[in-house]
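Every protein chain of the complex appears in place save one, which is left out.
Chain IDs A, B and C follow the sequence of writing; residue 1 opens each chain.
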Amino acid sequence: MPTYDEARTRVIELAQFAASRGWLPATSGNLSVRVSHTPLTFAITRSGADKARLRPEDVLLLDADMRVQGEGPYKPSAETTVHVALYQKFDCGSIVHVHTVYNNLASELYADRGFVEIRGHELVKALGHWEEDAVVRIPIVPNWADLKRLGWAVAEAAQADVPAVLVRAHGVYAWGDTPDDARRHLEAVEFLCEYAYKLHLARAGSPMIG
Amino acid sequence: MPTYDEARTRVIELAQFAASRGWLPATSGNLSVRVSHTPLTFAITRSGADKARLRPEDVLLLDADMRVQGEGPYKPSAETTVHVALYQKFDCGSIVHVHTVYNNLASELYADRGFVEIRGHELVKALGHWEEDAVVRIPIVPNWADLKRLGWAVAEAAQADVPAVLVRAHGVYAWGDTPDDARRHLEAVEFLCEYAYKLHLARAGSPMIG
Amino acid sequence: MPTYDEARTRVIELAQFAASRGWLPATSGNLSVRVSHTPLTFAITRSGADKARLRPEDVLLLDADMRVQGEGPYKPSAETTVHVALYQKFDCGSIVHVHTVYNNLASELYADRGFVEIRGHELVKALGHWEEDAVVRIPIVPNWADLKRLGWAVAEAAQADVPAVLVRAHGVYAWGDTPDDARRHLEAVEFLCEYAYKLHLARAGSPMIG
Partner (left out) sequence: MPTYDEARTRVIELAQFAASRGWLPATSGNLSVRVSHTPLTFAITRSGADKARLRPEDVLLLDADMRVQGEGPYKPSAETTVHVALYQKFDCGSIVHVHTVYNNLASELYADRGFVEIRGHELVKALGHWEEDAVVRIPIVPNWADLKRLGWAVAEAAQADVPAVLVRAHGVYAWGDTPDDARRHLEAVEFLCEYAYKLHLARAGSPMIG
């Protein structure tokens, strides 16, 4: 487990990476790194900060009830509920949530089906699937306005062997044992969502990859 | 209110941000920050400058009649009329105007309807709409050659609760209380225009998002 | 007129700009700045150099017969014929030639018609057309394998009031009085080619912009 200071540095690094890709538009998105298990505490970006210009005080230390540990003027993002729900379900060490045009498009095109299915694509290895003919289904959940409900929905849909969940017309949550793992999973999901959309265009509506 | 010097620095920062995204092609676009209310004065990029390489003298201090305050060789952009009209209608502190392929495409695809409608998308929160099932309509106005008329048209179409107006086959005006607010609104509109176009392609002509 | 040293610096700056956009893939493209009128001499990138990593010795001083002025191991690009033909037809000070996916697509989609027509778009102002309802036609010429013939074809197609010519499935030549003008014209043409292609996709084959 990292210390709070280490976790804060990791959060800022994750934010700079995701911002450099344009994945945190209009101060959206949030990123976190777990600090302790029992009780749960984690470092997470505050609400409303521009992630490309994050300062140390923009990263808060929270507990499972979303109470800020320590002093400061800032409040946590309302979507912190989803991070809590995922940290409570899985033994993961880091969670990233970003908004991109392609994950939004994939979540919308395959919303009725409830998942984006990736079949026969090399990059599922980056999501932990090395078996031949692996099929990966990334779940899509509705964009519940009630953020407690959104947290439950994401955690309920989340599968142990697929480290990401799409929220329809909103964005993606991806996670991993370490910040680097979460980042690798996110990069793979973004690649696959862009690929799924562009293959869909070329095939005039074929609903699945592969 | 910022001083003129502070406003000039904010204008240059906005320009560097927008230029880094490729949103100010071919010396197009203009960006401004309000300096005073009564009388109205504001700092704005001069005509013809390459916004990626802006020098302090490329930012002019103007009044409501577009007269340059102070000395210098440069004249204001002709489109300054739109900034004046918006500053006079709203109590906003900053206005950004950029040309992008996606805001141009959205303005053209939905020109007959007169607006781009965003329904059921998370990023309308970045435009200030936090209500459930929010529907946001970004107005589209014709690209009047007479720039006084363009200023009136943009200001007339502008709604208090939707901080942006598209000009057909031209670009977007977005504004906010502060330069950061204007930038956040611009980022959200650009994301939504790209999303609207790409969803339109996938759905073979479905005219609306959501 | 710049000196050779100044022209060389301008060529390197143009190359760094175009390379940063990805417009000079696989060591393609060439860029030049005029040094004298009578006789014609100009500074131009050598054949085969990676334009993102240009050194001063990669920029040659040539005359109208493509003879290298001064000593050095490098030879000029074979496409220098096109620069000579354009410098001899027009009184321009700089020429840029780049390969991009979008100018290639536009040149291919509208090859039979022989031009890309831009109608009712704001960015034709960046090409020098400020009149209301301006219509700009960017000529497309075949990609002649004989580079002397290509030079003649580009110069013959080139119009005094449209500072660019597309070569089919190859790239674009754009020019201007100064390196900044050539760059502005290039940026505008690239924007318009991308816009033309993407509008074409959305309209399922409507052949013209506007």
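One rule holds for everything that comes next: contacts are C-beta pairs under 8 Å (C-beta built on N, C-alpha and C of every residue); 3 or more make two chains touch, one makes a residue touch a chain.
None of these values were measured; they are calculated from a predicted model.
In the entire assembly, the chain absent from the figure touches the shown chains A, C. Within the full complex, the residue among C:16, C:36, C:69 or C:143 touching the omitted chain is C:143.
Residue A:132 is the one among A:91, A:112, A:132 or A:161 that touches the chain missing from this view.
If you put the hidden chain back, the residue from A:68, A:111, A:135 or A:201 that touches it is A:201. In the full complex, subunit C touches the hidden chain at residues 22, 25-28, 50, 99, 101, 104-105, 108-109, 143, 145, 167, 169-171, 197, 200-201, 204. Touching residues on subunit A toward the chain that is not drawn are 21, 120-123, 125-126, 132-133, 180, 184-185, 187-188, 190-191, 194-195, 198-199, 201-202, 210.
To be clear about the criterion, only the chains that are shown with their structure count from here on.
Separation of subunit A from subunit C in touch steps, taking the shortest path, is 2. Seen as a C-alpha superposition, subunit B sits on subunit C after a turn of 90°, to the nearest 5. At the interface between subunit A and subunit B, under half of the residue numbers appear on both sides, which makes the contact a different-residue one. In this assembly, the C-alpha centroid of subunit A lies 43 Å from the C-alpha centroid of subunit C.
Work out the mean CA point of subunit A and of subunit B, and you get 31 Å between them. In subunit A, no residue touches at least two other chains.
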